[in-house]
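This is the structure I have questions about; it appears just below.
Below, a portion of the complex is reproduced, with chain positions unchanged.
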Amino acid sequence: MSRLNFTSDYTVTCTPEILKGLASLGHESFTGYGFDRISEEARNKIRELCVAPEAEVYFLSGGTQANEVVINTWLAPYQGVIAATTGHVALHEAGAIEHGGHKVLAIPGVDAKVSAEGVRKFVENYYADDNHEHMVMPGLVYISNPSEYGTVYSLKELEELSAVCHEFQLPLYMDGARLAYALASDGYDLTLPDIARLCDGFYIGGTKCGALYGEAVVFPKKNTIPHFFTMVKQNGALFAKGWGAGSQFLTLMSDGLYEKLGRNAIEKANEIRKALDEKGYTQYIRNTTNQIFIVLTKEKNEELARSVELGFWENLPDGHVVMRIATSWATTEEDVKALIELL
Amino acid sequence: MSRLNFTSDYTVTCTPEILKGLASLGHESFTGYGFDRISEEARNKIRELCVAPEAEVYFLSGGTQANEVVINTWLAPYQGVIAATTGHVALHEAGAIEHGGHKVLAIPGVDAKVSAEGVRKFVENYYADDNHEHMVMPGLVYISNPSEYGTVYSLKELEELSAVCHEFQLPLYMDGARLAYALASDGYDLTLPDIARLCDGFYIGGTKCGALYGEAVVFPKKNTIPHFFTMVKQNGALFAKGWGAGSQFLTLMSDGLYEKLGRNAIEKANEIRKALDEKGYTQYIRNTTNQIFIVLTKEKNEELARSVELGFWENLPDGHVVMRIATSWATTEEDVKALIELL
Amino acid sequence: MSRLNFTSDYTVTCTPEILKGLASLGHESFTGYGFDRISEEARNKIRELCVAPEAEVYFLSGGTQANEVVINTWLAPYQGVIAATTGHVALHEAGAIEHGGHKVLAIPGVDAKVSAEGVRKFVENYYADDNHEHMVMPGLVYISNPSEYGTVYSLKELEELSAVCHEFQLPLYMDGARLAYALASDGYDLTLPDIARLCDGFYIGGTKCGALYGEAVVFPKKNTIPHFFTMVKQNGALFAKGWGAGSQFLTLMSDGLYEKLGRNAIEKANEIRKALDEKGYTQYIRNTTNQIFIVLTKEKNEELARSVELGFWENLPDGHVVMRIATSWATTEEDVKALIELL
């Protein structure tokens, strides 16, 4: 048996339905590169769930890849992408955006989120600056939902952000690596159709939400990025066996599975949050999703580390350490109980 | 039942052992990004088979990605990669090498292969040119084995090529997308340990040799490319669930499976070749592996197309068309019989 | 006194009018980055001479820079540039186009020129290839006039090329590093207004035609490349003191100076060609401009090298060597006589 592990939501293999779906394809022969009937079924499922019948859908292998291919292909060479300073593209993609020739225009987040006001201020300052033609033009807005700190965009927040973006002709792109955990969070008022209506592009996360691999990149409007297929190929992101990810998304998007997987993580996280509150732990930031950030003394952290793996987040200037407890589609009641006992 | 399909070796799902291997991992929790015990087992298996105990092994998702990450990271910014004009990197990767900032220095192939003499001539001409500091320096040699036309490098050819490369301090890199089909070809005298001894980097193909996805990039010597892990991440090529590809290579490399899968394709191809010869078909280029290139009239091609899918290769100036018949690990005796009857 | 030197047309300092023009500006204060009145005067002069009143004109420092900034900014990321295999961008810019992420799609030249037929064939083949979405799309056609071998495009040739380009929606771009020497060549029927009418972009060469530095990039139609100013800056190609190059082009484009400088080179080259013919020399390729390519034995080449510097061009397989004799705006009658005596 493996050790108690709450480091992330991608540690446990994959939900059994995924492998069942793949196995069900038997020895069939498929057209390559995503032009197969399984991928098309998956795309149609996503179009339906998003109420976006014209949507273009591409299945890529992982989150950094999705961000990189989408952002670098979308931006003109004189443009950069606005993101929160804590955004995945700003910090934890090893410079993938810059490798593609573009600057990440990092702005301070509000609860790790990009605010409509923040975008407006940044863009207005850019155009008000006499030297702006010597600077990188904002060309896209990147948000992650849930954010890297587990916070989520409400319908109102996304509507405001979308409005500002479109006022300045900035496409709005959402990284949904953990989207299942936002959609299933308590009282969440944003839906897939809202996202498809308010964002110009987004991806529905598979890897962190129960799949073996794969993310579904969705452009609600046709031909949003010209020749995107070729750009996927050029970036080494095109699967010859496209049905592999297609099948997984067909599984995830069928019979409410994605919601079910997301809901499990939320329920388990809620139990842990309750216990943490009762035991008087400090949370670094509060959110409603599957990531919990607790502030520990070095000693307590070392003590816990003997029995459970948590995710390192950051060292605080006062000597405390922020650790992440992540639940997932796979977290069991036993895991939660074992963790709570240790706390 | 799907239609008779000989278009490529990546059309049929995957060999059942692959899904069995993945399923056997159950609900286990693994460290992310390839630092798991399954990936390490797979790496050790490859080190053993290659007799390269120090080898660094990385699992990537596909062939273009492997070529792109390896080549662009290996080359200095003033260097380009030598490849045959027919090489995959020269033609069919949508400009992935150039996207990474490097020129493909295409030289004429001999039977679609890069020859030692061809490399010597190109490099000597480069250094003999008074203007060479205004030109792209050759910095790496790319070969595919089998080549894009199914031809293979003999031990002697690879020894000569390796010697020339090392004389000019050019790393030699082999794209083994279809390596199983070279290794299993009749009378083939090149082995994995030879490849590991003579090449500075190579990848063992999974996608086209029975896997769901994945290629195993091998650097026989330690630290061949500094910070390669970070470069994999930067190129969007790092799997969070690294054990997914790891498990597949553990399966493929165990119990002679890779050889067995390769051998099936060869036997089926040999049967087809025999029938083609008996029926008087012209082959565009002869080889010993799983790809057969036949020259057809437009009429015959249209006739065949009604009953079987073949791969389009090229239009000849005289109006004939070259079509590819590819067998694979999955080709059955029934498929072959059905095809032969149609011919 | 310096040694007899016919290596190139950029060896002699600059025509005295250039420094006179710069000196005439005295201690004046100018707006930076090309927004000064001198640059605007020069731009207007070029607009007039090209009969292109809407033309956008940018002054860059050199030919490789002009090609690089224009081509890399013009192409979409999935596109490459068609050029002759002998084209400057294909061979002698140290991979500048690839450094910018794009492939040079090299096609065989006819007398070192890109032909309408060659473009048509290449583009039709591309679109006829079933795999073309895995390949680099042709996105621009690059020609140099005079070519790297001194040959020139006739009005008819350029009309045909322009027609094919526009049929396939390919912008046509002319590298005019030595344009003065084409325009001044005997019986030349192509004019600046023709070029502005038939090309979508081109540059008028300064460095090789008598300037201290500088090339004038011309886009006959407004806003051909969005935010080109910012792209010039991003590529490190923006002069703070834009009037420097502006003043030089104002000088070159005034009072027929550009024609006069070009004509001197042609007359001198014609004298040399006549002498070469009389003495029975073989010319590698014949042209009407300022570059003469002669085929020499190694011995003769060494003998000549003692008294005159010629430009090395290439080694022929039969042991002969091709050397270039370049005349220029600066070549004197004495130089020519001295050279002819040596031949």
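Per-chain residue numbering starts at 1, and chain names A, B and C are given in the order in which the chains are listed.
What we mean here is this: contacts are C-beta pairs under 8 Å (C-beta built on N, C-alpha and C of every residue); 3 or more make two chains touch, one makes a residue touch a chain.
Since we're looking at a predicted model, the values are computed, not measured.
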item	value
Whole-assembly copy number, given 3 chains displayed	4
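In the analysis below, only the chains that are shown with their structure count from here on.
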item	value
By mean Cα position, the chain sitting nearest the middle	B
Approximate Å spacing (C-alpha centroids) for the pair chain B, chain C	42
Length of the line joining the C-alpha centres of chain A and chain C, rounded to whole Å	50
Residues of chain C whose C-beta touches two or more other chains	77-78, 101, 133-134
Chain C partner contacts - residues on chain B that touch it in the complex	77-78, 80, 91-95, 97-104, 128-131, 133-136, 312, 314-315
Residue ranges of chain A in contact with chain C within the complex	72-73, 76-78, 101, 133-134, 137, 226-227, 229-231, 233-234
Residue numbers on chain B that touch chain A, as the complex places them	2-3, 5, 7-8, 10-14, 19, 22-23, 25-32, 61-69, 93-96, 99, 207-208, 212-213, 230-231, 233-241, 243-244, 330
